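Here is the structure we will look at.
What you see is the complex with one protein chain gone and the rest in place.
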Amino acid sequence: MEIILAIITGVLYASGIYMILRRSMVKLILGIILLGNGVNLLIFLLGRITKGQPPIIDSTEKALEGIYADPIPQALILTAIVISFGLQAFAIILVKRAYKVLKTDDLDQLNTTDEDS
Amino acid sequence: MRTIILKSASSYLLPVLLLFSVFILLRGHYLPGGGFVGGLVAAIAFVLDAFSNGLDKTKGILKFHPGFFMPVGLMIAFLSGISPMLLAGLPLMTGIWADNPIPVIGAIGSPLFFDIGVYLVVIGASLTIIFTISESV
Partner (left out) sequence: MLGAVLLGFLFSLFLVFAGSYFRGKLAVLSSLIPLSLFVYFLTFIPEISSGEVIYESYEWIPSFGVNLSFTLDGLALLFALMITGVGSLVFLYTSAYLKDHKYLDRFYGYLSLFMAAMLGLVLSDNLMSLFIFWELTSISSFYLIGFNNDKADSRKSALVALGITGIGGLLLLGGAVLLGDVVGTYRISEMLSMRDAITDSSNYLLILLLIFGAAFTKSAQFPFHFWLPGAMKAPTPVSTYLHSATMVKAGVYLLFRMTPVLNGGDIWHTVLIVVGAITMIYSAVHIIFRTDLKGILAYSTISALGILVFLIGIGTQAALIAAAVFIVVHALYKASLFLITGIIDHETGTRDVTQLAGLRKVLLPVAIAGFIAALISGGVPPTLGFVGKDLIYESTLHFKNNAVLLTIIAISTNVLLFYAGFVAGVKPFMGKLPKKFEKLHLPSPLMWVPPLIMTIAGLVFGLFPSLIETTFAKPIAMTQAIAFEDFHLKLWHGFNTILGLSAITLVLGVVLYFTLKPSHALENKIAKLDFIAPEVLLLKLSEGFAVFSKYWTNFFQTGYLRHYISIVVAFLILLLGYLIFSDFSLETDFSTLADLTIYEISILLMLLMGVLYTVFTKSRLAAVAALGVVGLSFSLLFLFYSAPDLAMTQFSVDTLTVILFVLVLYKLPKYLNFSNKWLRMKHGVLSVSFGVLITLLILRVLKEPKNTEISEFYAENAYKLAHGKNVVNVILVDFRGIDTMIEISVLIVAALGVFGLLKLRLKTRDKK
């Protein structure tokens, strides 16, 4: 099972990097999102995967026992998902503003600091 | 997007979804859920309402700018964090709990208020982002 998820992570990384390397700003953002998903999956995988055993203590028990999914990667990914929402929103708006001011979507034309370029 | 079906459904959907989000928030300590998801669900409820009834009406329901949720939520979270220091002389972020659990909600303690703070911040941030964008696009 892990091997397939590892391959999927690789695919997410590869497509993320590929999209970031495009010149279009929209593709840049899509690439960042894909890459972020890849990272989430990577963290998830490193906590090992467990089927059907969520890290929730049974109502009759006082502690998690036996086989259970690792809660730490989950906590990490949960924050990562929410943060990346903020990041995406900010990036989208940044792109929108840049497009409005510079009238271009081409990242290659953003390589100077001059305002009037 | 303003279909009659969505419009009539949304007037019922908003309170139901909001209630659902509070439910998710409160059960978070025992079952899947919590402030993050609850906040996002609540935000989606408002966005849905805005889609069907128009942004101005949704804002009318809210009475104030959603951005105000953010400082309020942060303040609640912060106070719940320092409350053990003030109330019981315990270190920062130590959980303090009421002795008797309340029906439906369960045990009341400072982490619950912390989660409420998170809930409010998430609503505030998501709505600020979405409303700002839909206003200026």
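Letters A and B name the chains as they come in the text, with residue numbers starting at 1 for each one.
The rule is simple: a contact is a pair of C-beta atoms (placed from the backbone, for glycine too) under 8 Å apart; a residue touches a chain by one contact, two chains touch by 3 or more.
What you see is a predicted model, and the numbers here were worked out from it, not measured in a lab.
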**Asked** Contacts of chain A with the missing chain: which residues?
**Response** 1-28, 30, 33-34, 37-38, 40-42, 44-59, 61-65, 68-72, 74-75, 77-79, 81-90, 92-97, 99, 105-108, 110-112, 115
**Contact footprint on chain B, counting only the chain that is left out** = 24, 28-37, 40-41, 43-44, 47, 67, 70-71, 73-74, 77-78, 81, 92-93, 95, 97, 107, 109, 111, 114-115, 117-118, 121-122, 124-126, 128-130, 132-137
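Here is the rule we go by: only the chains that are shown with their structure count from here on.
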**Message:** Based only on mean CA positions, could you tell me how far chain A sits from chain B in angstrom?
**Reply:** 24
**Request:** Using the touch definition up top, name the residues of chain B that touch chain A in the complex.
**Result:** 30-32, 36, 40, 122, 125-126, 129, 133
**Prompt:** Which residues of chain A touch chain B in the complex?
**Reply:** 54, 56, 59, 78, 82, 85-86, 89, 92-93
